[in-house]
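After the structure tokens below, expect a handful of questions from me.
With one protein chain withheld, the remaining protein chains of the complex are depicted in position.
Order of writing sets the labels: A and B. Residues in every chain begin at 1.
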Amino acid sequence: MGFVLFFLLGGLMVASALGVVLTSHPVRSTLCLVVTLFLLAVFFIFLDADFVAALQVVVYAGAIMVVFLFVIMLLNLQVDPHERTPPSWRFFTLGGASVFVLAVLYLLRAAGTLLPGPGMQSAAPAGFGSIEAVGLRLYTQYLLQFEITGLLMLAGVIGAVVLAKRRVG
Amino acid sequence: MDSLWFELAVSTIKALVVLLMVLQLAGMLGWVERKGSALIQDRIGANRASIFGFAGAGLINTMMADPLKFLTKEDLIPEGVDHLLHTLAPAVHLFPALVTFAVIPFGDVLVIGDHTINLQVAPLNVGILFILAMVSLGVYGVVLGGWASNNRWSLLGGIRGSAQMISYELAMGLALVAMIMTYGTLDLQAMVRGQGGHFLGFIPAWGIWYQPLAFIIFLCAGIAESKRVPFDLPESESELVSGFFTEYSGTKHLMFFMTDFVEVILVAGLVTTLFFGGWQVPFLARDGFHFPGGAELLLPNVVVAVLQIVSFSVKVLFFCWLQIMIRWTLPRFRYDQLMRLGWIGLLPLGFLNAIVTAVVILAWGQH
Partner (left out) sequence: MVPTTYYVGLSAILFAIGVIGVLVRRNAIVMFLSIELMLNAANLAFVAFARQQQSVDGQVIVFFVMTVAAAEAAVGLAIIIAVFRHRQTINADELRLLRW
């Protein structure tokens, strides 16, 4: 049962990821990525990561992708007729990526049983991946990183405003 | 296996009931809006739709005339639009609004035989995060609707609308954070159950006594999210015709239009659940009434469930009516006033509320 669902959703996810890369229209590309992110959130729920799944939808699919759409609309980007990749480039990229994927899959098949930890078969402890568990870790063990991330956000906001400002006069 | 089929059947029935009730109520709210606005503006309003002179107090209008009119209109698609996006936008706009009703509880439990049915379509234990996620997804309908219209005024309405929605999402989230802190849970059903006690023996312990400021912030943010007056600049009927959904006609326009009313019901439902006790009836526990004087009235579970559903419906209807009254009373905000209210007004208030709530909880313990 789990396998069927996994391959179904995984196939959809790969299809929409290919849609991101292959579509010529930027808006359709962005929407394909939104679908991919949504499916990823579903996978996160399968992996008992409820809080991260909700964050994925609220932050990634709901805010970051909206900013992408905003920029595309602001600049009124249409299909670009001048965009072309040299054929040799395409061949080498595709070849390199396939080699990478095949190597990783082979490694996983060979070393899959050597992964440390209890494994997927054992049930997760109660409250695993809930907002309490993640929040507790964030505010106790990773507090410094959390605060630095806050500073990073501030720098990002200021940087974005300064860079996109229209110089008057 | 038998229990699995039973669960599936129960879930399907619950989902269907909620969906149909919401859609029906959305249609009727269209009529309530027209008659309500007419009463406020001292005119008669729409009263021409009738069958053989029988108007049925607006039922003919809502159930037959209005929907038939929308469904039978020609589906005009302007030239040069992206057909996929043009067709997708209304569906993307309606979907999150409808799906959010899955986590709103409309009753406590219904006991049939030895099965206990939780009267909530999806008993998620991260209910509030689900609501925030669906509200975030609601922005796409506006953005795509404006973009796919190949019309620069629709685009303007779409960009304004989405900027407004993402600004007020933050204020809404902060109001919800304060409620989460007060009740210590993200599950809406648990929150409603937590509002069952009484102060001084007879005042129901509803959320609004704990979080009045959060109620105001949430109501304002909710009305802004559903883009109703006074926040309806994306639509601005007197300026942009219909704003981001000008170029839609027929069924697509019906979907956009209906989402407006579905979101009214959604905001009403959320406000009821969080701040006004949801399905709680004063003095009603699971087995019957327990009055403060000591008198008791024991009732079977079915009657209790029906009373709770009725109580929930009455409260939701009250807040729908309230939003419609607000619409026809207040003028529209200018765009910079709107943004200022969201970022410089509601957001700091939300932060202040959250901090004060946190301090109070630390000092006095939870709830």
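Following the convention adopted for this analysis, contacts are C-beta pairs under 8 Å (C-beta built on N, C-alpha and C of every residue); 3 or more make two chains touch, one makes a residue touch a chain.
Quick caveat: nothing in here was measured; it's all calculated off a predicted structure.
Participant: Using the touch definition from the header, name the shown chains in contact with the chain that isn't displayed.
Facilitator: A
Participant: Just checking the interface: what residues of chain A touch the absent partner chain?
Facilitator: 2-3, 6, 10, 13-14, 17-18, 20-21, 26, 29-30, 33, 36-37, 40, 43-44, 46-49, 51-52, 55-56, 59-60, 63-64, 67-68, 71-72, 74-75, 77, 80, 82-85, 89-90, 93-94, 97-98, 100-101, 104-105, 108-109, 112, 115-122, 124-125, 128-129, 133-134, 137-138, 142, 145, 149, 152-153, 155-157, 159-164, 166
Everything that follows uses one rule, which is that only the chains that are shown with their structure count from here on.
Participant: List the centre-to-centre spacing of chain A and chain B in whole Å, with centres computed as mean CA coordinates.
Facilitator: About 30 Å separates the centre of chain A from that of chain B.
Participant: Which residues, counting only chain A, touch chain B once they are in their complex?
Facilitator: 25, 27-28, 31, 34, 50-51, 54, 57-58, 61-63, 66, 69-70, 73-74, 130-131
Participant: Show me the residue ranges of chain B that touch chain A in the complex, using the header's touch definition.
Facilitator: Those residues of chain B that touch chain A are 82, 84-85, 125-126, 129-130, 132-133, 136-137, 139-140, 143-144, 146-147, 155, 158-159, 162-163, 166, 186.
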